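Note that one protein chain is taken out, while the other chains of the complex remain in position.
Residue numbering begins at 1 within each chain, and the chains themselves are lettered A and B in the order written.
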Amino acid sequence: MPDVLVLVDQDGERVHKSTYELLTAARRLGEPAAVVVGTPGTAARLEASLARHGARSVYAAESAEADEFLATPAVDALELAVGEASPAAVLVSATTDGKEVAGRLAARLDAGLLIDAVDVDSSGVVTQVVFGGSYTVRSQVTHGMPVITVRPGSFEAEECPVRAEEKKLTPPPVAAAACARITARRRAIAGDRPELTEATVVVSGGRGVGGAEGFRVVEELADALGGAVGASRAAVDAGYYPHRFQVGQTGKSVSPQLYIALGISGAIQHLAGMQTSKTIVAVNKDPEAPILDLADYGVVGDLFAVAPEVTRGVAARRTGG
Amino acid sequence: MNIVVLVKQVPDTSAERTLAGADHTLDRESADLVLDEIDERAAEEALTLKEDLGAEVTVVSMGPDAALEAIRKVLAMGADRGIHICDDGLRGADVVTTARVLAAAVRTVADVGLVLAGNATTDGQASAVPAMVADLLGLPQLTHARELNVDAGRVRAERETEHGETTLDAPLPALVSVTEKINEPRYPSFKGIMAAKKKPVETVGLDDLFPDADGTGFRTTRTRVVEAVPRPARVAGMRVTDDGSAGRRLVDHLIAQKLV
(Lines give C-alpha, C1' and ligand atoms only; values in the text may rest on other atoms or scores of the structure.)
Protein backbone atom coordinates (compact mmCIF):
# COMPACT_ATOMS: atom_id res chain seq x y z
CA MET A 1 0.00 0.00 0.00
CA PRO A 2 1.34 3.44 -0.87
CA ASP A 3 1.87 6.07 1.77
CA VAL A 4 -0.63 8.86 2.28
CA LEU A 5 0.99 11.94 3.74
CA VAL A 6 -0.80 13.85 6.48
CA LEU A 7 0.45 17.26 7.56
CA VAL A 8 0.26 17.34 11.34
CA ASP A 9 -1.52 20.26 13.04
CA GLN A 10 0.17 20.75 16.38
CA ASP A 11 1.27 23.32 18.87
CA GLY A 12 4.63 21.81 19.71
CA GLU A 13 3.25 19.76 22.59
CA ARG A 14 -0.02 18.34 21.37
CA VAL A 15 -1.48 17.02 18.16
CA HIS A 16 -4.74 18.69 17.18
CA LYS A 17 -7.81 16.54 16.79
CA SER A 18 -8.15 17.48 13.11
CA THR A 19 -4.94 15.53 12.47
CA TYR A 20 -6.45 12.34 13.89
CA GLU A 21 -9.36 12.88 11.54
CA LEU A 22 -6.93 13.15 8.62
CA LEU A 23 -5.11 9.98 9.70
CA THR A 24 -8.46 8.21 9.82
CA ALA A 25 -9.34 9.44 6.35
CA ALA A 26 -5.86 8.54 5.06
CA ARG A 27 -6.40 4.90 5.93
CA ARG A 28 -9.01 4.71 3.19
CA LEU A 29 -6.39 5.66 0.61
CA GLY A 30 -3.23 3.92 1.84
CA GLU A 31 -0.84 3.85 4.75
CA PRO A 32 -0.92 7.01 6.83
CA ALA A 33 2.40 8.82 7.14
CA ALA A 34 2.51 11.90 9.34
CA VAL A 35 4.67 14.91 8.50
CA VAL A 36 5.71 16.96 11.51
CA VAL A 37 7.17 20.40 10.93
CA GLY A 38 8.58 22.09 14.00
CA THR A 39 11.56 22.84 16.17
CA PRO A 40 13.94 19.99 17.04
CA GLY A 41 12.36 17.41 19.32
CA THR A 42 8.78 18.06 18.29
CA ALA A 43 8.29 14.83 16.34
CA ALA A 44 9.61 12.73 19.21
CA ARG A 45 7.06 14.29 21.55
CA LEU A 46 4.17 13.66 19.18
CA GLU A 47 5.11 10.29 17.78
CA ALA A 48 3.24 8.12 20.26
CA SER A 49 -0.12 9.81 19.75
CA LEU A 50 0.33 9.78 15.98
CA ALA A 51 1.13 6.06 16.05
CA ARG A 52 -1.95 5.43 18.17
CA HIS A 53 -4.02 6.89 15.33
CA GLY A 54 -2.43 4.82 12.61
CA ALA A 55 0.67 6.71 11.45
CA ARG A 56 3.13 4.07 10.29
CA SER A 57 5.76 6.66 9.43
CA VAL A 58 6.50 10.00 11.02
CA TYR A 59 8.50 12.34 8.83
CA ALA A 60 10.27 14.89 10.96
CA ALA A 61 11.20 18.17 9.32
CA GLU A 62 12.78 19.99 12.20
CA SER A 63 14.77 23.15 12.37
CA ALA A 64 15.31 25.94 14.85
CA GLU A 65 13.50 28.44 12.62
CA ALA A 66 10.58 26.23 11.58
CA ASP A 67 8.08 28.27 13.59
CA GLU A 68 9.49 31.64 12.61
CA PHE A 69 8.25 31.69 9.03
CA LEU A 70 4.77 31.56 7.61
CA ALA A 71 3.79 28.44 5.65
CA THR A 72 7.03 27.98 3.72
CA PRO A 73 8.68 25.45 6.11
CA ALA A 74 5.59 23.23 5.86
CA VAL A 75 5.47 23.49 2.06
CA ASP A 76 9.20 22.70 1.82
CA ALA A 77 8.81 19.72 4.17
CA LEU A 78 5.87 18.27 2.28
CA GLU A 79 7.71 18.68 -1.01
CA LEU A 80 10.65 16.74 0.42
CA ALA A 81 8.42 14.08 1.93
CA VAL A 82 6.60 13.63 -1.38
CA GLY A 83 9.99 13.06 -3.00
CA GLU A 84 10.86 10.44 -0.38
CA ALA A 85 7.56 8.62 -0.16
CA SER A 86 5.93 8.98 -3.60
CA PRO A 87 2.60 9.01 -1.79
CA ALA A 88 -0.85 8.26 -3.17
CA ALA A 89 -2.11 11.56 -1.79
CA VAL A 90 -1.36 14.39 0.62
CA LEU A 91 -3.98 15.38 3.17
CA VAL A 92 -3.99 18.74 4.91
CA SER A 93 -6.59 20.28 7.23
CA ALA A 94 -8.74 22.86 5.48
CA THR A 95 -7.81 25.64 7.87
CA THR A 96 -6.63 28.99 6.57
CA ASP A 97 -3.02 27.95 6.98
CA GLY A 98 -3.62 24.44 5.70
CA LYS A 99 -5.31 25.59 2.52
CA GLU A 100 -2.39 27.85 1.71
CA VAL A 101 0.19 25.16 2.37
CA ALA A 102 -1.75 22.63 0.27
CA GLY A 103 -2.24 25.13 -2.55
CA ARG A 104 1.43 26.03 -2.67
CA LEU A 105 2.43 22.38 -2.67
CA ALA A 106 0.06 21.62 -5.52
CA ALA A 107 1.33 24.64 -7.47
CA ARG A 108 4.93 23.49 -7.06
CA LEU A 109 4.21 19.89 -8.00
CA ASP A 110 1.65 20.67 -10.72
CA ALA A 111 -0.61 18.42 -8.68
CA GLY A 112 -4.37 18.11 -8.47
CA LEU A 113 -5.83 20.20 -5.65
CA LEU A 114 -9.17 19.33 -4.05
CA ILE A 115 -10.32 21.89 -1.52
CA ASP A 116 -12.54 21.55 1.50
CA ALA A 117 -13.43 17.87 1.22
CA VAL A 118 -16.02 16.58 3.68
CA ASP A 119 -15.59 12.97 2.61
CA VAL A 120 -13.05 10.85 0.78
CA ASP A 121 -13.59 7.37 -0.62
CA SER A 122 -11.04 4.66 -1.31
CA SER A 123 -10.86 5.55 -5.00
CA GLY A 124 -9.82 9.08 -4.14
CA VAL A 125 -13.15 10.65 -5.00
CA VAL A 126 -13.91 13.45 -2.55
CA THR A 127 -17.19 15.08 -1.59
CA GLN A 128 -17.37 18.86 -1.34
CA VAL A 129 -20.19 21.13 -0.32
CA VAL A 130 -20.03 24.21 -2.54
CA PHE A 131 -21.88 27.46 -3.19
CA GLY A 132 -22.78 27.81 0.43
CA GLY A 133 -24.30 24.37 0.70
CA SER A 134 -26.51 24.60 -2.36
CA TYR A 135 -24.63 21.82 -4.17
CA THR A 136 -22.92 18.64 -3.13
CA VAL A 137 -20.14 17.84 -5.57
CA ARG A 138 -18.03 14.70 -5.96
CA SER A 139 -14.65 15.31 -7.59
CA GLN A 140 -11.45 13.48 -8.33
CA VAL A 141 -7.96 14.26 -9.48
CA THR A 142 -7.22 13.45 -13.10
CA HIS A 143 -3.62 14.56 -13.30
CA GLY A 144 -0.79 14.49 -10.81
CA MET A 145 -0.85 13.56 -7.20
CA PRO A 146 -3.98 14.46 -5.24
CA VAL A 147 -3.48 17.19 -2.64
CA ILE A 148 -6.63 17.28 -0.56
CA THR A 149 -7.67 19.71 2.14
CA VAL A 150 -10.21 18.18 4.49
CA ARG A 151 -12.68 20.24 6.44
CA PRO A 152 -12.11 19.73 10.18
CA GLY A 153 -14.90 17.78 11.78
CA SER A 154 -15.77 15.82 8.65
CA PHE A 155 -14.38 12.53 9.93
CA GLU A 156 -14.77 10.77 13.24
CA ALA A 157 -11.23 10.25 14.51
CA GLU A 158 -10.60 6.55 15.21
CA GLU A 159 -7.68 5.04 17.02
CA CYS A 160 -5.68 2.39 15.19
CA PRO A 161 -2.50 1.70 17.11
CA VAL A 162 0.54 0.83 15.02
CA ARG A 163 4.28 1.14 15.40
CA ALA A 164 5.58 4.33 13.84
CA GLU A 165 8.96 4.70 12.22
CA GLU A 166 10.53 8.14 12.45
CA LYS A 167 12.16 9.40 9.26
CA LYS A 168 14.27 12.53 9.25
CA LEU A 169 13.85 15.09 6.52
CA THR A 170 16.47 17.74 5.99
CA PRO A 171 14.72 20.77 4.61
CA PRO A 172 16.82 23.43 2.93
CA PRO A 173 17.47 26.58 4.90
CA VAL A 174 14.66 29.06 4.48
CA ALA A 175 15.36 31.73 1.85
CA ALA A 176 14.64 34.93 3.73
CA ALA A 177 13.84 36.91 0.58
CA ALA A 178 11.03 34.52 -0.32
CA CYS A 179 9.47 34.17 3.12
CA ALA A 180 7.40 36.18 5.53
CA ARG A 181 8.84 36.13 9.02
CA ILE A 182 6.45 35.93 11.97
CA THR A 183 7.54 38.61 14.41
CA ALA A 184 4.63 38.47 16.87
CA ARG A 185 1.63 36.29 17.66
CA ARG A 186 -1.57 37.19 19.47
CA ARG A 187 -4.71 35.25 20.22
CA ALA A 188 -7.84 36.26 18.38
CA ILE A 189 -9.35 39.45 19.79
CA ALA A 190 -12.71 38.69 21.30
CA GLY A 191 -15.58 40.83 20.16
CA ASP A 192 -13.85 41.79 16.95
CA ARG A 193 -16.68 40.71 14.73
CA PRO A 194 -17.04 40.59 10.96
CA GLU A 195 -19.09 43.11 9.03
CA LEU A 196 -22.78 42.34 9.29
CA THR A 197 -23.33 42.28 5.55
CA GLU A 198 -20.27 40.15 4.84
CA ALA A 199 -20.44 37.68 7.69
CA THR A 200 -21.06 34.03 6.91
CA VAL A 201 -22.90 33.68 10.20
CA VAL A 202 -25.27 36.24 11.70
CA VAL A 203 -26.87 35.92 15.11
CA SER A 204 -29.66 38.43 15.70
CA GLY A 205 -31.68 39.35 18.72
CA GLY A 206 -35.19 40.75 18.91
CA ARG A 207 -37.57 42.10 21.45
CA GLY A 208 -37.51 38.72 23.18
CA VAL A 209 -33.95 39.45 24.32
CA GLY A 210 -35.60 41.79 26.79
CA GLY A 211 -32.90 44.42 27.23
CA ALA A 212 -29.42 45.63 26.41
CA GLU A 213 -27.80 43.21 28.90
CA GLY A 214 -29.64 40.32 27.32
CA PHE A 215 -27.74 40.93 24.10
CA ARG A 216 -24.66 39.49 25.74
CA VAL A 217 -26.19 36.06 25.10
CA VAL A 218 -26.55 36.98 21.42
CA GLU A 219 -23.00 38.29 21.25
CA GLU A 220 -21.53 35.25 22.93
CA LEU A 221 -23.14 32.91 20.44
CA ALA A 222 -22.03 35.13 17.55
CA ASP A 223 -18.47 35.10 18.87
CA ALA A 224 -18.46 31.35 19.30
CA LEU A 225 -19.53 31.03 15.66
CA GLY A 226 -17.20 33.76 14.42
CA GLY A 227 -20.28 35.62 13.27
CA ALA A 228 -21.77 39.09 13.30
CA VAL A 229 -24.50 40.37 15.60
CA GLY A 230 -27.73 41.76 14.22
CA ALA A 231 -30.90 43.13 15.75
CA SER A 232 -34.50 43.47 14.74
CA ARG A 233 -36.15 46.85 14.45
CA ALA A 234 -38.12 46.17 17.59
CA ALA A 235 -34.92 45.58 19.56
CA VAL A 236 -33.29 48.68 18.08
CA ASP A 237 -36.32 50.87 18.69
CA ALA A 238 -36.43 49.62 22.28
CA GLY A 239 -32.82 50.75 22.66
CA TYR A 240 -31.39 47.27 23.24
CA TYR A 241 -28.84 47.52 20.46
CA PRO A 242 -27.43 50.24 18.15
CA HIS A 243 -29.19 51.13 14.94
CA ARG A 244 -26.27 50.23 12.69
CA PHE A 245 -26.87 46.56 13.46
CA GLN A 246 -30.49 46.60 12.38
CA VAL A 247 -31.45 43.86 9.95
CA GLY A 248 -34.59 44.33 7.91
CA GLN A 249 -36.51 46.51 5.52
CA THR A 250 -34.86 49.56 7.02
CA GLY A 251 -31.38 48.55 8.00
CA LYS A 252 -29.14 45.97 6.48
CA SER A 253 -30.02 43.09 4.20
CA VAL A 254 -27.99 40.01 4.98
CA SER A 255 -27.59 36.68 3.23
CA PRO A 256 -25.28 34.57 5.38
CA GLN A 257 -24.79 30.81 5.32
CA LEU A 258 -26.37 30.66 8.75
CA TYR A 259 -28.80 33.10 10.32
CA ILE A 260 -29.82 32.54 13.92
CA ALA A 261 -32.80 34.59 15.14
CA LEU A 262 -33.13 34.78 18.90
CA GLY A 263 -36.35 36.16 20.31
CA ILE A 264 -37.40 37.60 16.96
CA SER A 265 -41.03 37.07 16.02
CA GLY A 266 -40.43 37.61 12.33
CA ALA A 267 -42.39 40.69 11.29
CA ILE A 268 -42.48 41.03 7.54
CA GLN A 269 -40.07 43.97 7.78
CA HIS A 270 -37.47 41.77 9.45
CA LEU A 271 -37.92 38.85 7.07
CA ALA A 272 -37.25 41.21 4.15
CA GLY A 273 -33.70 41.66 5.42
CA MET A 274 -32.72 38.04 6.04
CA GLN A 275 -34.93 35.61 4.16
CA THR A 276 -32.25 34.90 1.55
CA SER A 277 -30.03 33.40 4.25
CA LYS A 278 -28.98 29.89 3.35
CA THR A 279 -29.96 28.29 6.63
CA ILE A 280 -32.25 29.94 9.13
CA VAL A 281 -32.45 28.90 12.76
CA ALA A 282 -34.97 30.51 15.07
CA VAL A 283 -35.44 30.29 18.82
CA ASN A 284 -38.68 31.73 20.11
CA LYS A 285 -40.93 31.16 23.10
CA ASP A 286 -44.04 31.71 21.03
CA PRO A 287 -44.93 28.66 18.92
CA GLU A 288 -47.02 30.96 16.70
CA ALA A 289 -44.10 33.26 15.84
CA PRO A 290 -44.03 33.64 12.03
CA ILE A 291 -40.26 33.22 11.90
CA LEU A 292 -40.68 29.59 12.95
CA ASP A 293 -42.53 28.96 9.68
CA LEU A 294 -39.59 30.25 7.69
CA ALA A 295 -36.90 28.60 9.79
CA ASP A 296 -35.06 25.49 8.63
CA TYR A 297 -34.68 24.65 12.28
CA GLY A 298 -37.02 26.15 14.83
CA VAL A 299 -36.80 25.81 18.55
CA VAL A 300 -39.80 26.67 20.68
CA GLY A 301 -38.15 27.61 23.92
CA ASP A 302 -36.42 30.19 26.05
CA LEU A 303 -33.49 31.74 24.22
CA PHE A 304 -31.71 32.26 27.54
CA ALA A 305 -31.73 28.51 28.07
CA VAL A 306 -31.03 27.41 24.50
CA ALA A 307 -28.50 29.96 23.22
CA PRO A 308 -25.88 29.56 26.00
CA GLU A 309 -26.10 25.80 25.51
CA VAL A 310 -25.38 26.24 21.81
CA THR A 311 -22.53 28.64 22.60
CA ARG A 312 -20.94 26.05 24.87
CA GLY A 313 -21.42 23.26 22.34
CA VAL A 314 -19.92 25.27 19.50
CA ALA A 315 -17.03 26.51 21.61
CA ALA A 316 -16.27 22.97 22.76
CA ARG A 317 -16.17 21.86 19.17
CA ARG A 318 -13.97 24.75 18.08
CA THR A 319 -11.40 24.19 20.81
CA GLY A 320 -11.64 20.43 20.67
CA GLY A 321 -8.73 20.32 18.21
CA MET B 1 8.02 50.62 -8.55
CA ASN B 2 4.98 48.78 -9.88
CA ILE B 3 2.16 47.45 -7.76
CA VAL B 4 0.08 44.70 -9.30
CA VAL B 5 -3.48 44.08 -8.10
CA LEU B 6 -5.19 40.78 -8.90
CA VAL B 7 -8.97 41.11 -9.16
CA LYS B 8 -11.92 38.95 -10.05
CA GLN B 9 -15.47 39.48 -11.26
CA VAL B 10 -18.07 37.66 -9.13
CA PRO B 11 -21.88 37.45 -9.00
CA ASP B 12 -23.39 40.37 -7.14
CA THR B 13 -24.62 38.95 -3.87
CA SER B 14 -26.11 42.14 -2.50
CA ALA B 15 -29.75 41.40 -1.89
CA GLU B 16 -30.83 44.85 -3.04
CA ARG B 17 -32.33 43.87 -6.35
CA THR B 18 -33.06 40.24 -5.89
CA LEU B 19 -36.41 38.69 -5.45
CA ALA B 20 -37.19 35.80 -3.25
CA GLY B 21 -39.26 33.42 -5.30
CA ALA B 22 -41.87 31.11 -3.91
CA ASP B 23 -39.09 28.91 -2.56
CA HIS B 24 -37.33 31.87 -0.93
CA THR B 25 -34.08 31.26 -2.70
CA LEU B 26 -31.88 33.86 -4.24
CA ASP B 27 -31.53 33.60 -7.97
CA ARG B 28 -27.77 33.85 -8.11
CA GLU B 29 -27.43 32.74 -11.70
CA SER B 30 -29.21 35.82 -12.90
CA ALA B 31 -27.24 38.14 -10.66
CA ASP B 32 -25.08 40.81 -12.22
CA LEU B 33 -21.36 40.38 -12.12
CA VAL B 34 -19.42 42.87 -10.06
CA LEU B 35 -15.88 43.46 -8.91
CA ASP B 36 -15.33 41.26 -5.88
CA GLU B 37 -15.67 43.34 -2.71
CA ILE B 38 -12.48 42.17 -1.07
CA ASP B 39 -10.55 42.63 -4.29
CA GLU B 40 -11.91 46.16 -4.33
CA ARG B 41 -10.22 46.69 -0.98
CA ALA B 42 -6.97 45.27 -2.36
CA ALA B 43 -7.28 47.85 -5.14
CA GLU B 44 -7.91 50.58 -2.59
CA GLU B 45 -4.79 49.56 -0.69
CA ALA B 46 -2.78 49.63 -3.91
CA LEU B 47 -4.06 53.10 -4.75
CA THR B 48 -3.25 54.41 -1.28
CA LEU B 49 0.28 53.00 -1.62
CA LYS B 50 0.51 54.48 -5.11
CA GLU B 51 -0.05 57.92 -3.61
CA ASP B 52 2.39 57.31 -0.74
CA LEU B 53 5.16 55.67 -2.72
CA GLY B 54 4.72 57.22 -6.13
CA ALA B 55 4.20 53.78 -7.60
CA GLU B 56 2.25 52.75 -10.69
CA VAL B 57 -0.66 50.35 -10.33
CA THR B 58 -1.36 47.58 -12.81
CA VAL B 59 -4.61 45.67 -12.43
CA VAL B 60 -4.75 42.07 -13.63
CA SER B 61 -7.87 39.98 -14.11
CA MET B 62 -8.44 36.60 -15.68
CA GLY B 63 -11.77 35.75 -17.22
CA PRO B 64 -14.06 36.28 -20.19
CA ASP B 65 -15.15 39.70 -21.45
CA ALA B 66 -16.91 40.53 -18.18
CA ALA B 67 -13.52 40.59 -16.44
CA LEU B 68 -12.77 43.71 -18.43
CA GLU B 69 -15.44 45.51 -16.42
CA ALA B 70 -13.64 44.68 -13.18
CA ILE B 71 -10.44 46.07 -14.70
CA ARG B 72 -12.23 49.24 -15.84
CA LYS B 73 -13.65 49.73 -12.37
CA VAL B 74 -10.19 49.65 -10.79
CA LEU B 75 -8.86 51.92 -13.54
CA ALA B 76 -11.74 54.29 -12.73
CA MET B 77 -10.66 54.20 -9.08
CA GLY B 78 -7.22 55.36 -10.20
CA ALA B 79 -5.07 52.45 -11.38
CA ASP B 80 -2.79 53.15 -14.32
CA ARG B 81 -3.05 50.18 -16.64
CA GLY B 82 -4.67 46.80 -16.98
CA ILE B 83 -3.89 43.31 -18.15
CA HIS B 84 -6.86 41.22 -19.17
CA ILE B 85 -6.10 37.53 -19.42
CA CYS B 86 -8.69 36.15 -21.79
CA ASP B 87 -8.41 32.81 -23.53
CA ASP B 88 -10.98 30.15 -24.37
CA GLY B 89 -8.39 27.62 -23.23
CA LEU B 90 -8.90 28.83 -19.67
CA ARG B 91 -12.54 27.82 -19.43
CA GLY B 92 -12.85 25.49 -16.45
CA ALA B 93 -9.35 26.29 -15.21
CA ASP B 94 -8.55 24.75 -11.84
CA VAL B 95 -6.94 26.58 -8.95
CA VAL B 96 -3.41 25.54 -9.89
CA THR B 97 -3.85 26.78 -13.46
CA THR B 98 -5.39 30.02 -12.22
CA ALA B 99 -2.37 30.60 -9.98
CA ARG B 100 0.09 29.72 -12.77
CA VAL B 101 -1.61 32.05 -15.22
CA LEU B 102 -1.80 34.93 -12.76
CA ALA B 103 1.85 34.43 -11.83
CA ALA B 104 2.81 34.46 -15.51
CA ALA B 105 0.90 37.70 -16.00
CA VAL B 106 2.66 39.31 -13.05
CA ARG B 107 6.00 38.32 -14.57
CA THR B 108 5.21 40.42 -17.65
CA VAL B 109 5.22 43.56 -15.47
CA ALA B 110 8.64 45.12 -14.86
CA ASP B 111 9.93 46.23 -11.46
CA VAL B 112 7.11 44.75 -9.38
CA GLY B 113 7.46 45.74 -5.73
CA LEU B 114 4.18 44.42 -4.46
CA VAL B 115 1.42 42.10 -5.61
CA LEU B 116 -1.95 42.66 -3.91
CA ALA B 117 -5.08 40.51 -3.89
CA GLY B 118 -8.19 39.90 -1.85
CA ASN B 119 -7.79 37.06 0.67
CA ALA B 120 -10.88 35.29 -0.59
CA THR B 121 -13.48 36.07 -3.15
CA THR B 122 -17.05 36.50 -2.08
CA ASP B 123 -18.17 33.72 -4.39
CA GLY B 124 -16.51 31.49 -1.87
CA GLN B 125 -13.72 29.77 -3.75
CA ALA B 126 -10.14 28.99 -2.91
CA SER B 127 -8.53 31.47 -0.58
CA ALA B 128 -5.23 29.76 -1.40
CA VAL B 129 -4.68 31.40 -4.78
CA PRO B 130 -2.65 34.39 -3.50
CA ALA B 131 -0.30 32.11 -1.55
CA MET B 132 0.09 29.90 -4.61
CA VAL B 133 0.91 32.87 -6.82
CA ALA B 134 3.49 33.98 -4.23
CA ASP B 135 5.07 30.54 -4.26
CA LEU B 136 5.27 30.42 -8.04
CA LEU B 137 6.83 33.89 -8.13
CA GLY B 138 9.22 33.13 -5.27
CA LEU B 139 7.76 35.99 -3.25
CA PRO B 140 7.08 36.08 0.49
CA GLN B 141 3.36 35.59 1.20
CA LEU B 142 1.82 38.06 3.62
CA THR B 143 -1.72 36.78 3.41
CA HIS B 144 -4.95 37.65 5.24
CA ALA B 145 -3.65 41.09 6.16
CA ARG B 146 -5.96 43.41 8.05
CA GLU B 147 -3.27 46.06 8.23
CA LEU B 148 -0.37 46.82 5.96
CA ASN B 149 2.72 49.03 6.13
CA VAL B 150 5.28 49.45 3.40
CA ASP B 151 8.44 51.32 4.31
CA ALA B 152 12.13 51.29 3.44
CA GLY B 153 11.98 48.27 1.21
CA ARG B 154 10.08 46.12 3.70
CA VAL B 155 6.47 45.22 4.19
CA ARG B 156 4.75 44.49 7.49
CA ALA B 157 1.29 43.04 7.80
CA GLU B 158 -1.08 42.05 10.58
CA ARG B 159 -2.36 38.65 9.57
CA GLU B 160 -5.73 37.65 10.95
CA THR B 161 -7.11 34.13 10.79
CA GLU B 162 -9.29 31.90 12.93
CA HIS B 163 -6.18 31.07 14.97
CA GLY B 164 -5.49 34.65 15.99
CA GLU B 165 -3.26 37.41 14.78
CA THR B 166 0.36 37.37 13.74
CA THR B 167 2.65 40.14 12.66
CA LEU B 168 4.50 39.35 9.45
CA ASP B 169 7.56 41.03 8.06
CA ALA B 170 9.30 40.54 4.74
CA PRO B 171 11.48 42.33 2.24
CA LEU B 172 10.03 43.66 -1.02
CA PRO B 173 9.06 42.41 -3.49
CA ALA B 174 6.26 40.54 -1.76
CA LEU B 175 2.68 39.40 -2.19
CA VAL B 176 -0.04 40.59 0.18
CA SER B 177 -3.63 39.41 0.39
CA VAL B 178 -5.98 41.64 2.36
CA THR B 179 -9.10 40.97 4.38
CA GLU B 180 -12.38 42.86 4.28
CA LYS B 181 -11.27 44.84 7.32
CA ILE B 182 -8.26 46.56 5.79
CA ASN B 183 -9.97 49.70 4.49
CA GLU B 184 -13.07 51.25 3.00
CA PRO B 185 -12.66 51.41 -0.75
CA ARG B 186 -13.17 54.75 -2.47
CA TYR B 187 -15.94 55.30 -4.99
CA PRO B 188 -14.67 55.88 -8.50
CA SER B 189 -15.24 59.51 -9.44
CA PHE B 190 -17.04 60.36 -12.66
CA LYS B 191 -13.83 61.87 -13.97
CA GLY B 192 -12.12 58.62 -13.11
CA ILE B 193 -14.78 56.61 -14.92
CA MET B 194 -14.39 58.72 -18.03
CA ALA B 195 -10.59 58.66 -17.86
CA ALA B 196 -10.56 54.87 -17.46
CA LYS B 197 -11.65 54.47 -21.07
CA LYS B 198 -8.41 56.01 -22.23
CA LYS B 199 -6.10 53.96 -20.02
CA PRO B 200 -4.21 51.09 -21.63
CA VAL B 201 -5.54 47.57 -21.17
CA GLU B 202 -3.52 44.79 -22.69
CA THR B 203 -5.40 41.63 -23.58
CA VAL B 204 -3.23 38.55 -23.34
CA GLY B 205 -3.81 34.87 -24.04
CA LEU B 206 -2.04 31.68 -23.14
CA ASP B 207 0.29 31.99 -26.14
CA ASP B 208 1.48 35.34 -24.83
CA LEU B 209 1.99 34.12 -21.28
CA PHE B 210 3.48 30.73 -22.06
CA PRO B 211 5.31 31.20 -25.37
CA ASP B 212 7.56 28.24 -24.71
CA ALA B 213 4.82 25.74 -23.99
CA ASP B 214 5.08 22.83 -26.39
CA GLY B 215 2.38 21.87 -28.81
CA THR B 216 0.80 19.25 -26.56
CA GLY B 217 -1.50 21.85 -25.17
CA PHE B 218 -1.90 23.66 -21.93
CA ARG B 219 -3.23 21.78 -18.94
CA THR B 220 -6.36 23.60 -17.83
CA THR B 221 -7.45 21.38 -15.01
CA ARG B 222 -6.14 18.51 -12.96
CA THR B 223 -9.46 17.66 -11.38
CA ARG B 224 -12.84 16.57 -12.59
CA VAL B 225 -16.31 16.85 -11.12
CA VAL B 226 -17.83 13.38 -11.12
CA GLU B 227 -21.24 14.41 -9.91
CA ALA B 228 -23.02 17.54 -8.74
CA VAL B 229 -26.21 17.25 -6.77
CA PRO B 230 -28.20 20.35 -5.86
CA ARG B 231 -29.25 20.52 -2.27
CA PRO B 232 -32.89 19.55 -1.95
CA ALA B 233 -35.25 22.52 -2.05
CA ARG B 234 -36.04 24.02 1.31
CA VAL B 235 -38.49 21.70 2.95
CA ALA B 236 -40.71 22.48 5.86
CA GLY B 237 -38.23 23.10 8.60
CA MET B 238 -37.56 20.98 11.59
CA ARG B 239 -39.24 22.13 14.76
CA VAL B 240 -38.39 21.11 18.30
CA THR B 241 -39.82 22.20 21.61
CA ASP B 242 -37.16 22.70 24.24
CA ASP B 243 -37.15 20.02 26.89
CA GLY B 244 -33.70 20.97 28.13
CA SER B 245 -31.88 19.25 25.28
CA ALA B 246 -32.76 21.61 22.43
CA GLY B 247 -29.45 23.49 22.62
CA ARG B 248 -27.39 20.34 22.35
CA ARG B 249 -29.58 18.99 19.54
CA LEU B 250 -29.23 22.25 17.66
CA VAL B 251 -25.43 21.98 17.91
CA ASP B 252 -25.65 18.44 16.56
CA HIS B 253 -27.83 19.67 13.71
CA LEU B 254 -25.39 22.46 12.83
CA ILE B 255 -22.53 19.98 12.86
CA ALA B 256 -24.45 17.55 10.69
CA GLN B 257 -25.19 20.38 8.23
CA LYS B 258 -21.49 21.30 8.22
CA LEU B 259 -22.38 24.75 9.48
CA VAL B 260 -19.88 24.64 12.34
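Note that contacts are C-beta pairs under 8 Å (C-beta built on N, C-alpha and C of every residue); 3 or more make two chains touch, one makes a residue touch a chain.
The rule is short, and it goes like this: contacts and distances are computed from a predicted model.
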* For the chain omitted from this view, which of "Phosphoribosylformylglycinamidine synthase subunit PurL", "Tripartite tricarboxylate transporter substrate binding protein", "NADH-quinone oxidoreductase subunit K" or "Glutaryl-CoA dehydrogenase" is its UniProt protein name? -> "Glutaryl-CoA dehydrogenase"
* Consider the whole complex, including the chain that is not shown, and state which of B:P130, B:P188 or B:G247 touches that chain. => B:P188
* **Sole contact to the chain not displayed, among A:G54, A:G124, A:G251 or A:G298** => A:G251
* Residues in chain A touching the chain absent from view -> 233, 244, 248-252, 268-269, 271-272, 275
* To do: Just the residue numbers, please: which parts of chain B touch the chain that's not shown?
  => 14, 16-17, 19-22, 27, 29-30, 32, 69, 72-73, 76, 187-191, 193-194, 197
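By definition in this document, only the chains that are shown with their structure count from here on.
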* Structure fact -> Given the complex, residues on chain A that touch chain B span 70-72, 75, 95-97, 99-104, 106-108, 110-115, 118, 125, 129-144, 151, 153-154, 175-189, 194-195, 197-198, 201, 225-226, 253-255, 257-258, 273, 275-276, 279-281, 287, 292-302, 305-310, 312-314, 317-318
* **Residues of chain B defined as touching chain A within the complex** => 13-16, 18, 20, 24-26, 28, 37, 94-96, 99-100, 122, 124-129, 131-132, 134-136, 138-144, 156-157, 159-171, 174, 180-181, 219, 221-231, 234, 237-242, 244, 246-248, 250-251, 253-255, 257-260
